[in-house]
Structures are given as structure tokens and as C-alpha cells.
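Here the structure comes first, spelled out in C-alpha cells, and everything after it is commentary.
Heads up, one of the protein chains got dropped from this complex, but the rest are sitting where they should.
Chain naming follows the written order as A and B, and within any one chain the residues start at number 1.
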Amino acid sequence: MKKQPDNRAVPMSAPACPVPPTNYENILLAHGGGGKLTADLIEKLFLPAFGDPALDERHDGAEINIGRIRLAMTTDSFVVTPLFFPGGDIGRLAVYGTLNDLAMCGARPLFLSAAFIIEEGLPLKTVHQVADSMGKAAKSSGIRLITGDTKVIERKSGNDLFVTTTGIGIIEHGLKISPQSIMKGDKIILSGDIGRHGIAVMACREGFEFETTIESDCAPLWNQVEIMLRENIEIHCLRDLTRGGLATALVEIAETSGLRLEIEESLIPVSDQVAGACEILGLDPLYVANEGRFICFVPEKQAGAAIGLLRQSAPNAAIIGQATDTPKKDYSNIRVVMKTPLGTSRIIDRITGDQLPRIC
Amino acid sequence: MKFLDEFRNSDLTGKYLQAIKATIRQPWTIMEICGGQTHSILKYGLDQMLPDEITLLHGPGCPVCVTPIELIDMAIGIAGQPNVILCTFGDMMRVPGSDGNLLDARARGNDIRMVYSPLESLKIAENNPDKRIVFFGIGFETTAPTTALALKKAKKNRFDNYFVLSAHVRVPPAIELILSSPENRVQAFLAAGHVCTVMGYREYIPIAENFHVPIVVTGFEPVDILQGICMAINQLERGAAAVENQYSRVVSENGNSMARKLIDEVFETTSRKWRGIGEIAGGGLSIKPDYAAYDAARVFGPVVAKVEESPRCLSGKVLRGLIKPPECPAFAVDCSPANPLGAPMVSAEGACAAYYNYSISRQGPIGG
Partner (left out) sequence: MCLAVPGRIIEIAGADIERTAKVEFGGVVKQISLAVLPEACPGDYVIVHAGVAISRINEDEAKRVFKFMEQAAAANDESLSKDEISG
């Protein structure tokens, strides 16, 4: 009897067992980590339950067509701890995170809603700081925060505040920006250096006490996308890097597009600070979270122009690889391959759960 | 970063590779002892670069992999007791015990914290005088002095709420076990560079002599590993069997005497079960009677562990270099980092995890 490798070769259209095939009885933190367990939760539990073709796109936002108007809609929840960290806070994250998901659909962000779940006992001052931060972020992005909701739950630790933001944007170009639009030969462009957000938050939360402050890269991305659209760059796909890092974003896109992605390690920009922190903690920067970076897929002949435009605001932007065909037989289920600085190749795949610091 | 980037230089690795190819005349089997070296080999694809005559076997130098399941069960049991904060390195969080791992235990609400250094767990003890802080001390001789330092400071400052569960292990007895086995295929070793940074390499001289195997103390970056292999091949081709030091920028014959003194003050050699391998005489470090008050094994008493290893896990064979991970029938089929049958698939340094995460030829027994 032919054995199946773990979840790798199961086609999307196969009949799905109603009970998700997982060895876990309860939700683990890793189910929210953006890696394999999150993917499992979405694929095997949520998607079958909702059964909508829009969800099958597996993109950051959904496109809504009303007559000739193309809108995009997206939602995200923010549960980061600590609430305040170098370079940002949960409020800023909540605004930029959702606006960026709209930008990744190629949609100009217009409106935002914000729902708060606040724990009894949280100082009002904290809520004020978060709200303030959100207001500033919304204004500086030129969007309107027009509706919201607040709930208070029973005291547990007196620390928690959760924010969910939903955004609506308008698509004013004729492109279909999604993994399915990627073509063989497209170049992969990375908008800046990776790993800042994850290290900033981890250092703060786990108390790793670096004397140098590493700041999150939390930032809005629409302006960079807009410049490229305005200059007629034929963007095929956009994806912002969040939890799970650059590696996970590449794997997700490779799987959805059905193509293989090839990147070169030496072309990936990593700041000295993040490199140093990752060396100490034994982390791979490719998997560390970001909040102000994205990858975009453009036709090879436009890659030079695109990178020129991005570098106007982001000197670290770089072309890191390209999309190719998947080989027909050998290693056909390997989606992302990275060339090391020594010229050898290694695979890039999702990791299980969160990357943990190590001493071994 | 200085002293890192230069040792990842592709020109240099290319040249060492040429040197290896120029020297080698026949097939040889070399084992790198340290999991960190295995990790580096697979991450940089060094195994892809080496000539076919060289077989690299991966050794048992992954303290996470060899920590006995009983100690993991004990750590989980201790974490479940009231007012206990269990501190551990991130490495241990996903290693399977008889009934789940530390991550599961944390999901159930136990206070389990990851630390970068045992000294951080000491700080937690200082800041939480009403709790009992237990540090899960895993690691080889490299890490033992850091645990010993934490214990010495605890004693000095009278942090009576601080305890250590020692799972420390020692390398030389494991090497002797491998070499003594009738199934042994290893003809030369790359010794663990950071263990030797602390311990020096004198202990390896009688091993090299008695078993007639070259032992090259080797670092962890691609240039180090290729130079180490080059030195080993050179000895093998000449029929030599000596201890050489490739990692001389950090390792000396006697190692770090202060660190060794600390280890001797706090720990004594003991027999220890290595997971997947079995009991190794002198293979572990336990806390001396002088520090009994801080010894979690004594204070928290034996925790009854129902020990259940998956019979399908072949980690013992992998750790002794008898098979490579892709040769295991369960590799990438029923055993993966998401659903590990044993420790080497979970540990960052485990050979199975390294193959799974990096190796482009990781298809496993069923092929492409």
C-alpha cells in the first residue's frame, strides 16, 4: 500500500474528513503562529466549514465586485503582548496591519472599523494610549476609522487588550493581484530588511535584555504599492510578511500558485542588529515576523523599474529570486528552494509552530 | 559579524573542498559528533559538496535528543506542582515525553518559561521568593559550567527557592560506546568544538590511541567543518590516529580550567540513560551532595513516569550513526517535526530534523 508523506501530496479537491486530522485535542499557541498548525487549522477546519470560493483564493483580502466597482475587504485580530514595544504598539499594528492587507490586494485603503475586547482591570490610561496611537496611524494613512465596538471581559491578568480591525479599500487598476497571476520567470522583490518586528517583540516579551533597542518595522505599505501601480508596473502578486516571516509567505504563495520559487540567501537583506540577535538566540531570520515589509512578483522585464521605484523610499529593497516551473518528477513537492552563499541548495518549508530560541 | 562571516566564505570553502578532493584516495566514513555541526552541514549543503568517497555519519551530540524520557516526564511532573515555575531552554519545549511535551504542559496552564541562560532562571527565583523555580539543566559539558555557575550563585545568595533538575551528559563515554560496538563504521571523528572549548581535548587522546581513530576537534562554520574533514582525511590516508585541533582559535588542550573547576565543584560523574541508546557508564552529570538542597531530583522526589517510547522510532540507530534519517521507514511519512516519534525530529540539532528542514533529498524511503 502506498504511503502518503505527511499532508504534502493531498490535493485540494480531495474529500475532507469532517474531523480535522490532527494529533492535538486542544488549541496550542502554535495554531496562531502562522506556520504549519495555523495552515492546518484554516485548511481543515475553517475552510470546509465556510465553503466560499473567495476563501479558496487564500489571499490576504477578498475582492467584492459591485457593478463596475471593485472593492477589497479584509479583517485581522491583534493580540500581541506586550501591548507596547519598541517601534510600535498594538494600536498601530491593528491599523497598519489591516491597511497593509488591503494594499496587498492592490486596493487603496479607505475605511476601517475597530472592535475592542478589553479585560476588566486594564488601566484606562493604557486604552487611551492605544486609541491615540490608532487615531494617529489612521490619520497619517489618510483613511477614516468609521465604526467600532467595545466589549469588556472578566479580569484574568489585568493586562489584556485585543483589537480586531476590518478594512475596506477600492481597487482602481485593472490587474488581478493574486498568487494565481504569478507567471514563470517573474522576479521576486523584497521591500526591505527582514526580522525586525519579531526580534523587537520577542526581546521585549521574553526579557532577553538586549542593551541595543531593536525596533519593530511596523509601517504602512500602500504608498510603495501605489507608486508602482502609478508607474504601470504589472504587479502579479503582493504579500506582506507577518508571522512566519519571509519563508512562510514564500511557501504559501508557492503552494497556491503551483509554481516553484527560487531565492538566493546572499540577496536577502538582514540588518546587523537582527543578524546579531538571531545568532545569539539561534533563530533563522527567514522565519522571524515582520510588520512593514512585503514581497511582490513582477514580470522579469519590469523588475529593474520596480526595484528603482521601491528604493526611493526603501534603500534595502532587493530582488531576491524568481518563479519557475515545478519539476515534473524529482522533488516535485518541494515548493521553495534557496541557494546558500556557498552555491549549494536547501529547501525552505513551513516550520511547525513558533520558532523557539535555542542553546543547542 | 567578525569571526563568523569569514568562516562562511565561499572561496575558502571551495579551496578546502579542492584540498579534500586532492588528498582522498579511497572511501572513508567520518562522524561529526555535535548536532550543531550536523545542522551546519545540512543548512549549508556541505554534504552536497563533498566527494562521494566520504560518508558522513551524524553522531549523538544532541543533548536534547539524548535526554532520557524519564527526565522529561519528571520535568513535566514538576511543572504541574503548585507554585512552581519551570525554566527551560527553548530546545526542550517540543521534545515528546510519555504523554505530551512541555509545550502541551504550558497549554494546560503550568508556568513554564523559556530562558536563554540559567542565570536568567536565577533572576526569576530572586524576583519570585514565594515560588519554587526549577531549572531544567540539559546540555553537554559546554553548558554544565553555566548551570554550575547558577547553582553556585544560588548557594552564595541563599536562594532557597531555586533548584536544578540535571540532565547534563558527557561526550567521551558515548564515543567509546560507538567505537566499541561491533556494528561501528566510524573511521574518524570530528569532535565537538564547544565541548572541547570547556573541557580541552586531553580526554580524547587515549581514545584515539586505543581505537586507532583520528579525532579532529572541529568548529561549526562551513570553513571549520571542511578544514576538519580535510585534516581527518589527511590522517586517514596516512594511517595516522591522533587528536588534532582545527578549532584552535578557541580550543586549547586543557580547555577552560575555571569552567572545569566549577563543574567539578557542583557535579559528579554518573551513569546516565541516553534516550534511544541505553545506559552509558559515566555518561551523565549529577549534582553533588554539597548542593543537595538545590537538586530537584532529590527535593521533588522520584516522579513515576510511565515510559512509552514509540517502537517505530529508530533514533537510537540514527544517534549512533548506523542509519541516516532518510533511511528510517517513518521519516517524513509518519514522523515529522509536527508529529515527531522521537527527539531527533524535534531538536533544532537533531539529525532527523536537520534532514527534514534543509535537505533537498529528504524524500524518504518512498522516493520522489
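What we mean here is this: a contact is a pair of C-beta atoms (placed from the backbone, for glycine too) under 8 Å apart; a residue touches a chain by one contact, two chains touch by 3 or more.
All of these numbers come straight from a predicted model, not from anything done at the bench.
Remark: the omitted chain is touched by one listed residue; of A:Tyr24, A:Phe162 or A:Phe210 this is A:Phe210.
Residue in contact with the omitted chain (choice from B:Asp104, B:Glu176, B:Glu203 or B:Glu244): B:Glu244.
Summarising the interface, subunit B meets the missing chain with residues 1-4, 6-7, 12, 15-16, 18-19, 22-23, 34-36, 61-63, 89, 116-120, 139-140, 142-143, 145-146, 149, 152-153, 156, 192, 194-195, 197-198, 223-224, 227, 230-231, 234-235, 238, 240, 244, 246, 248-251, 256, 258-259, 262, 349.
Residues 208-212, 214, 271-277, 279-280, 282, 358-360 of subunit A touch the missing chain (whole complex, contact as defined above).
Simple rule for what comes next: only the chains that are shown with their structure count from here on.
Averaging Cα coordinates per chain places subunit A and subunit B 34 Å apart. For subunit A in complex with subunit B, the residues that touch the partner chain are 2-6, 23, 26-30, 36-37, 206-208, 272, 275-276, 279-282, 329-332, 334, 337, 340-347, 349, 351-353, 356-360.
Those residues of subunit B that touch subunit A in the complex are listed here as 1, 4, 8, 10, 13, 35-36, 42-46, 48-49, 62-64, 89-91, 93-94, 103-104, 106-107, 114, 116, 120, 138-139, 143, 222, 332-334, 336-339, 347-349, 357-364, 366, 368.
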